[in-house]
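Other chains of the complex are left out, but the ones given are in their true place.
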Amino acid sequence: MVGGGSGSFIGAVHRNAAWIDGAFELTAGAFSSNPERSKTSGAELGIAPERVYSSYREMIEIESQMDPEERIHAVAIVTPNHVHFEPAMMALEHGFHVIIDKPIAFDVDEAVKLRDKVNETGNILGLTHTYTGYPMIKEARHRIAAGEIGALRKIFVEYPQGWLSTFLEKDGHKQASWRTDPSRSGAGGSVGDIGTHAANLAEYLSGLMITEICAELNIVVDGRLLDDDASALLHFENGVTGVLIATQVAAGVENNLSIRVYGEHGGFEWSHTDPNTLIHRRNEGPDQILRAGTEYLCEDAQRATRLPAGHPEGYIEAFANIYLEIARAIRDHEEMGYKDGEYDFPGAEDGVRGMAFVQTMIESARSKEKWTPFQLP
Amino acid sequence: MVGGGSGSFIGAVHRNAAWIDGAFELTAGAFSSNPERSKTSGAELGIAPERVYSSYREMIEIESQMDPEERIHAVAIVTPNHVHFEPAMMALEHGFHVIIDKPIAFDVDEAVKLRDKVNETGNILGLTHTYTGYPMIKEARHRIAAGEIGALRKIFVEYPQGWLSTFLEKDGHKQASWRTDPSRSGAGGSVGDIGTHAANLAEYLSGLMITEICAELNIVVDGRLLDDDASALLHFENGVTGVLIATQVAAGVENNLSIRVYGEHGGFEWSHTDPNTLIHRRNEGPDQILRAGTEYLCEDAQRATRLPAGHPEGYIEAFANIYLEIARAIRDHEEMGYKDGEYDFPGAEDGVRGMAFVQTMIESARSKEKWTPFQLP
């Protein structure tokens, strides 16, 4: 693990997710750019002291020279965005698989280089777009692909939060500070932090790619350096249209990602406030309540649940579903059975799309033209 | 009453609303452009045969010559949009008050003329933007005006329906036919039918006027002649921004108008699916559930409820709240006590804004420029 020392939010989540199913063991780490803090964090985590490193460079170099039976298999990178690229590149080049928290990198350039490196090395790179790990998201995706609601027409996706309603970073609030700092977060604020989740979810669920964007980005809180509020009209493939909202100044709102997709015959509605439920709206006949853990779900959704219906699973479990798929891919890779396209986790290509999304949103927000094309580099 | 014969949806609602509190009696009507059908409808409604007229012209002329104690006081116009202007003008000119279902008229020109006639005659014109009649909307408006959530920042309003997901008008579906016909509905489809409700609600609740619009209108169902899907980014006064969705092709969705408004310290969330509840999100401390019929509500909200908390009131009651306010205004008018600005119901000015909203949405949708100013004629 790179990053994720004491006080880290997402580092702890990665560990919970890696551990809950026994899919990974944490055996080494460079938990902080401060060697002392890395040491302390490693000790707290029960890591053997000789494998707590003072930098990721040290870790990757030393581990890569260890006996294959002993050394780490994959590197999980849970640092702020500006420290994604280098450790990821280095890990890939030294033969390690990589798990990165989203967004994949600081900008499009870095993302493209990482993707190319992945293609070149054949190593695995997993990107933790958590929300695609929820079973009911997989169920909706399956049913949409099977044509259950006919040709798609509308996609509404929104990700409102309220935690940045005040000028938190002024007083050094750890999470707020780096996320609102262009030198650590990249060119996008809310659009990178949560907008990429929303866009990724919309594309994953619908199977349709965004083609054009008409966006507005705002800095709502005085003094802030990056957008804390984003909204956009969207064009998808096949003439489908939609709306995306990603705001961090919806005061009092927690973390309410939701998506609604409508086709000719009905729609699917999912909200992170009740993630084990998927509402199936229907033009004719009563709406249905689809539930995690039931027998009528598709195979992918079933594989993504641990418990029978009525035993709620949450964010860590969704996260862990991505870890499980990555673990499966790594195992296959090590056993020479890896087959492209067989695994259900976001990867380098999604990472590139994410960075391109941020860039296109920013371009569109600056443009007087209504529509800005979404082009992949 | 003009229109509202057998099979009419909104005519029956107007009657329920007028009757529920005993605020109005229905004593005369021209219920259909077909005199026979008017007669039958009048009989069904128990109207004295001599006061069931074969046209609104006849009704207004004859009634205006009757003894003031006997004749009607107000004309409720519940016809399709293209038959709003003429009966309304004629009624105002003959000294009657007018209640019109929204939108006020066929286009901006007609709306302006009606407003001018209202100002000239001093008669009352009420416009049934139903949703402003809900007590919890009045409560939210009151608390926002009192600064409870600080300066406003974001307004999300959406009005999704699914009933036009298929080409209903092809087979002569009564409601669908006129609403999708430019010669009866006007230049706007969904944007006029439900978009005006959403825009009106946003302005009513927030106290802020829309200043610029970036819209997309779509005809989703093949063969349809008017937009059945609208979305827009919005600029309001005071730098507030927002998003508006008004679609009639969200297949399987009923009639789910909802509005969320966020300020510096919190937000208010209201949905038509549970209209007696208002959620108060807060930056600090637990969110609150504000409920209709409770003692802690403001005076306007209390006046708009008939029952103690836990006894749900619905659409007809909200409608009736508008009728009650109009009745109060008419009574004051007749007793020479009418005071401008004392009554809480939408009127001619709102009607003009509504028509201008439709026109601006259409202009913006046709423009390649991102923003189109919202200007009142």
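By written order: A and B. Residues from 1 in each chain.
Here is the rule we use: contacts are C-beta pairs under 8 Å (C-beta built on N, C-alpha and C of every residue); 3 or more make two chains touch, one makes a residue touch a chain.
Note that the coordinates shown come from a computational prediction; the quantities given were computed from them, not determined experimentally.
**Q** Assuming the complex is a homo-oligomer with 2 chains given explicitly, what is its full copy count?
**A** Number of sequence copies in the full complex, not just those placed: 4.
By our rule, only the chains that are shown with their structure count from here on.
**Q** Which stretch or stretches of chain A touch chain B in the complex?
**A** 149, 153-154, 156, 158, 160, 162, 165-166, 214, 216, 218, 220, 229, 231-233, 241, 243, 245, 247, 249-253, 260, 262-267, 280-283, 287, 367-371
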